[in-house]
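For this view, one protein chain was removed and the others were kept in their places.
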Amino acid sequence: MRTKQQWIDGIHKMKPNLYIGGEKIDRKDERLIPSINVMGKTFDLAAMPEHEDLLTATSHLTGEKINRFCHVHQTVEDLHKKQDMTRMLCQQAGGCIQRCMGVDALNAIYTVSHEADKGNKGATEYHENFKKWLKRFQSEDLVGCCAQTDVKGDRLKRPSQQPDPDSYLRVVEKKSDGIVVRGCKVHISEAAIADEILVTPTRALMEADTDYAVSFALPGDWDGIKQLLTTHNYRDRQYFPKGFNAGSCDSYVVFDDVFVPWERVFLCGENQHGGILALLFALFHRHSYSGCKPALGDLMLGTCALAADCNNITKAKHVTDKFAEIIKVTELAYAAGFTASAMGKPELYIPGAGFRPYGPGNMIPHSIYCNVGRCLTGESVFHEQEILAEIAGGMPATFPYEGEFVNPDTRDLAYKYITRSPHMSPENQAQLWRHIGDIAISAKGGCSMYGALHGGGSPVMEKIAITSQYDIDARRDMVRKIAGMTEE
Amino acid sequence: MRTKQQWIDGIHKMKPNLYIGGEKIDRKDERLIPSINVMGKTFDLAAMPEHEDLLTATSHLTGEKINRFCHVHQTVEDLHKKQDMTRMLCQQAGGCIQRCMGVDALNAIYTVSHEADKGNKGATEYHENFKKWLKRFQSEDLVGCCAQTDVKGDRLKRPSQQPDPDSYLRVVEKKSDGIVVRGCKVHISEAAIADEILVTPTRALMEADTDYAVSFALPGDWDGIKQLLTTHNYRDRQYFPKGFNAGSCDSYVVFDDVFVPWERVFLCGENQHGGILALLFALFHRHSYSGCKPALGDLMLGTCALAADCNNITKAKHVTDKFAEIIKVTELAYAAGFTASAMGKPELYIPGAGFRPYGPGNMIPHSIYCNVGRCLTGESVFHEQEILAEIAGGMPATFPYEGEFVNPDTRDLAYKYITRSPHMSPENQAQLWRHIGDIAISAKGGCSMYGALHGGGSPVMEKIAITSQYDIDARRDMVRKIAGMTEE
Amino acid sequence: MRTKQQWIDGIHKMKPNLYIGGEKIDRKDERLIPSINVMGKTFDLAAMPEHEDLLTATSHLTGEKINRFCHVHQTVEDLHKKQDMTRMLCQQAGGCIQRCMGVDALNAIYTVSHEADKGNKGATEYHENFKKWLKRFQSEDLVGCCAQTDVKGDRLKRPSQQPDPDSYLRVVEKKSDGIVVRGCKVHISEAAIADEILVTPTRALMEADTDYAVSFALPGDWDGIKQLLTTHNYRDRQYFPKGFNAGSCDSYVVFDDVFVPWERVFLCGENQHGGILALLFALFHRHSYSGCKPALGDLMLGTCALAADCNNITKAKHVTDKFAEIIKVTELAYAAGFTASAMGKPELYIPGAGFRPYGPGNMIPHSIYCNVGRCLTGESVFHEQEILAEIAGGMPATFPYEGEFVNPDTRDLAYKYITRSPHMSPENQAQLWRHIGDIAISAKGGCSMYGALHGGGSPVMEKIAITSQYDIDARRDMVRKIAGMTEE
Partner (left out) sequence: MRTKQQWIDGIHKMKPNLYIGGEKIDRKDERLIPSINVMGKTFDLAAMPEHEDLLTATSHLTGEKINRFCHVHQTVEDLHKKQDMTRMLCQQAGGCIQRCMGVDALNAIYTVSHEADKGNKGATEYHENFKKWLKRFQSEDLVGCCAQTDVKGDRLKRPSQQPDPDSYLRVVEKKSDGIVVRGCKVHISEAAIADEILVTPTRALMEADTDYAVSFALPGDWDGIKQLLTTHNYRDRQYFPKGFNAGSCDSYVVFDDVFVPWERVFLCGENQHGGILALLFALFHRHSYSGCKPALGDLMLGTCALAADCNNITKAKHVTDKFAEIIKVTELAYAAGFTASAMGKPELYIPGAGFRPYGPGNMIPHSIYCNVGRCLTGESVFHEQEILAEIAGGMPATFPYEGEFVNPDTRDLAYKYITRSPHMSPENQAQLWRHIGDIAISAKGGCSMYGALHGGGSPVMEKIAITSQYDIDARRDMVRKIAGMTEE
């Protein structure tokens, strides 16, 4: 397992293929430091003995100790630990921990590549190729990201029907030694600082869409890949630093006729498995959300409680009711993930057929519980920000700049007139309102809300998953009996 | 274990002390039959081999096989089974199964009586008395109900401050052989058909309220008890019977200076334990709700799906979205109960001190998860009825009476003009709308909504439990660190 | 103008064509008395000098004073008065006043018949026929109801596509002296006690649906009409009568090959005007809702306030917040209707073309404001019932029957143990809980909720009206300018 510094040294050596504001930059650019701070926590904490149980695992491929973010879940306990690891790390980072896309993608590809080979009756070796790739990924302790979302073009048309056929990433050529792909994956979180980009389809695919049923992995600076980058960092602090300077970044990952050697290809043309892969990544990722969203709830609760302290309204009934609302969503989401883990099996729900064995034996969390939990938290994002705004009042929106707390002309007046509670130091009150400004009155805050709403699939996607995978007929039968209806 | 008929024979022998509409009646009155039908299912199904694992348990007192509704939960598995038993039975009964108040009360009294004795350092024998009572309860397979809710009078005043001191049930005299109690417990479900009434306090109690800290159990027809009864049955069917004729009933249980012998007294004067007993019954009962409310969700989903089938709108997106909404609440509530069971311990959360051992070793489900689940479903009651109304349209409200489907003048016209879908027989469509009329356009339906909102404590009570038992300070600390605030 | 008794005498003379529970009955049946009580208020109050301004109008046809429920709105002031009249009467009746369907239908038919004749260039005399009919209706002070809603069959198919072509009422034969119609109108409120039934189409119609574009008026007992009746009355009171015994009724009005003479036909085959007539009745009726729904809000507020008084929680912040919620919906709905009246014009909004003159000059309220108001109140129905349940607690669901308050065995205990507030007499507290039981724990209550949700079109229908009649393009243009987008 690597240290944070070793990982940083690795990405510093990558070719500059990041575009930001008209410039081409490499991974040493300072705008990436906050993102690196966050990802770095997954190395730092995994090295601490008190976190070993939660943050590391034993590879089922090599028997070696690895970072849990590189692990294929083998047991129900693994699923529980992944949820708890995610919650703990996000609490420490003050938000998304950013390494889960990698572990969720590798679990999904690991599962589906096995089934695709089985379907192809030995004509392909996707799964073996993936296991080779995975061994190196585990032993070198690499950071992965998942490139799933396509441009999508006209939302009412399928991939093969689009005016521009590149609106979804596709195979444009098959060669003896590999394939050539073209397209662009959008909103790809942390692609700019990942060692490897894992690519999966983004939706169900028909036969006409076989060119779009492709999965592979490539280093983030591979030939032909260009990343159009946006970074989401807090405002710079000049005098009063935050406790932890977190950030994140997203890329439009452009594949401009990129060559992928066969040993890095894990699916190519199997449209049905392509669709399942899209769903399965989403499923593993929604399970991750059962860890991170409760952490976001924890942080939102703590923030609201401190804001209420400042305003001395912590015991008002309409305020504790809001606390209860946040806790309710937080712990229901946690319980949903917990139950999804506890009911995990190496099986997949097939509408009409029920659960059936799927994959080489690794654990898949229960789909319904992953989806109801993620749906609930997705629907709560804006409402929780509203709760914060209600408790905070206007303070975060008009709080004077740092300079006014330093300039001798204004310093004392500034502290005097931002003081509300006599039980918290003016300095701490100021830090709190600055922090709330950072999360509520900022581009980063807006970006987080969009991420929390859409990341891993919006509530509308979970609702489709829920209704297509639930045994509604069994409920019809219950009612038929009670109502005294005959069978038809 | 008894048969349904043996139980019925037992209550038929009880003294008539039920008052309904100005009459005094006994338990043979036909208005009680629908309630008896429901309770009877807990006997009938427990006797079926396929349900033995779920519906029976092994008494930790006697080692004998008993109905699970008489059992003190010994393991996490017991908690899981109690949740699943409740869901299954409610699905079959088309609603509340009515026997859980007894099991929840006995688990609570079992736990608290032990602690009260410990606090009294041997001066009392509440727990031994209760165990004796329980042995008979288990071996005779009795039906218990729980008399908790008091009249409460002025809601802003404590028991001892009320204009009428009998607004909460209290001890008016202590004698050598027992105590005399006065007061009235209201909304007591199934007291009219229960063998035994278990009495617990209804709220936290101060020192001035010691007379109100009392718990005991008495047969439902004990001297001095009068029950003012309401029944909640479906409309009579003349020609087209329902598949299962369910009902329920509630009593104002009046204790008009009732003598209780000491061996039936399980708490008397210990105000702190009285408050805990109130909370603990609520906790066990909210755990029961994690079984029954998902069943209500199952039934609501089935009903909505059939109504949508009738109207041929089952595949419309705004309809499947409503299905997803019901499933979401249902399975989040189930997951909350599942997690509460899995995290069950013989411990109680004491605000400020955290979890500490409590009781003689029996299992207590996790309070936060019990409460968030119950809160969610309580808040969903009216909205789910709205969903049904939206999908059903006006049909249930103006559906012609049974007679019009029999009278030769109107029969053919009636069937012709209530037919919507060509894929369901007119007879079944009619039965469905009648059933929906029964649950949505009826006194019983209104009563069920009030029960589902307030039973086991309204959402407002769960919110108090949630915020008083959650470690909000830990969340404050997370945010302090991230915001860069110093300790104070 | 007639007295209530004159009206009753009139309907008592009608032929018995009402079917209820297998019987054929006439209008003297006691189950109709509560409905008659309500409708009677429109006669009684119109005769009182203090209400003359609001409840009567001057006929534009005859110049005579008529009941406002028989009037074609000539001015903006007429629209305002119709809203205020409706609110006042519903406040007095404790709910729907039941005569608005008639006035809304006659305003719609009056308008559309004029345009249809214009479109037919003199080939038809619908409007003159209607004016003749209307003169009699006004001078004889008749009660009208509107038969709009059809069976609809498969909800995804148009009238002419239905498996059973009678799923929508249609013309089956045209004769020299009239037409023959077949079909059934469902959920027709007060058809059983109306003098005249006004028939309108229920939806937009294509050319293939011309047989369904028909409007006419017939007496409620006309040859060939059978009514399958349901009544919605409160539970009988034996000892403690309500202050006002209201009821309502609905009919399946079956037209079993009914002959309609031409002078009673106001539209026959003009499919486009048929669709407009459907919309226009809905529009006038949604305007009526801007009167009745605020009254329902007034009554709900009063009920909640009294229940809170009983429980002595009237000043608790979470209770006053609920009051504010009810007032907010109530007065927004009133304001919407007020604005719709104030902006009323003899014009209709035609999507794509905007407002254009329509009808012979009578006033049409503004569609957007009618629709947003009705939509809001429709969406609030179940939530307001939830508010009542939250404030009332379980009392209404398990309140002892009247008899227990009379039987000497229980009377004193009953009054003692239902008493909460010391500031309201036990007798009044009992009457209040009985009343809440009547509106919340009853078939009538459930029926009212369905009526308030679906009557005049469910929120889903208002949303279609809103988005199809709003100038969204103008809003696009505003944003294009601000965003710096060019025209395309």
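We call the chains A, B and C, going by the order they appear; numbering starts again at 1 in every chain.
Just so we're on the same page, contacts are C-beta pairs under 8 Å (C-beta built on N, C-alpha and C of every residue); 3 or more make two chains touch, one makes a residue touch a chain.
Predicted, not measured: the structure shown is a model, and the values here were computed from it.
Undergrad: Quick one: jot down which shown chains the absent chain touches.
TA: A, B, C
Undergrad: With the full complex in mind, choose from A:43, A:399 or A:470 the residue touching the hidden chain.
TA: The one listed residue touching the chain not shown is A:399.
Undergrad: Which of these, C:15, C:174 or C:481, touches the one chain of the complex that we don't see?
TA: C:481
Undergrad: Could you pull out which residues of chain C are in touch with the chain that's been left out?
TA: Looking at chain C, the ones touching the missing chain are residues 91-92, 94, 240-244, 246, 298-299, 301-303, 305-306, 309, 320-321, 323-325, 327-328, 331-332, 334-336, 338-340, 342, 368-369, 372-373, 375-376, 423-425, 427-428, 431-432, 434-435, 462-464, 466-467, 470, 472, 474-486, 488.
Undergrad: On chain B, where is the contact patch with the chain that was removed from view?
TA: Counting over the whole complex, chain B touches the hidden chain at residues 316-318, 321.
Undergrad: Since one chain isn't shown, list which residues of chain A touch it in the complete complex.
TA: 19-24, 149, 151-156, 163-164, 166-167, 184, 186-187, 226, 228-230, 235, 250-252, 254, 256, 311-313, 318, 381-383, 385-386, 389-390, 393-394, 396-404, 406-407, 409-410, 413-414, 416-422, 440-443, 445-447, 449-451, 453-455, 458, 460
Rule of thumb we're sticking to: only the chains that are shown with their structure count from here on.
Undergrad: Rounded to a whole Å, what is the gap between the Cα centroids of chain B and chain C?
TA: Comparing mean C-alpha positions, chain C is 39 Å from chain B.
Undergrad: How many angstrom lie between the CA centroids of chain A and chain C, rounded to a whole number?
TA: Spacing between the chain centres: roughly 51 Å.
Undergrad: In chain B, which residues are in touch with two or more of the other chains?
TA: As it turns out, chain B has no residue touching two or more other chains.
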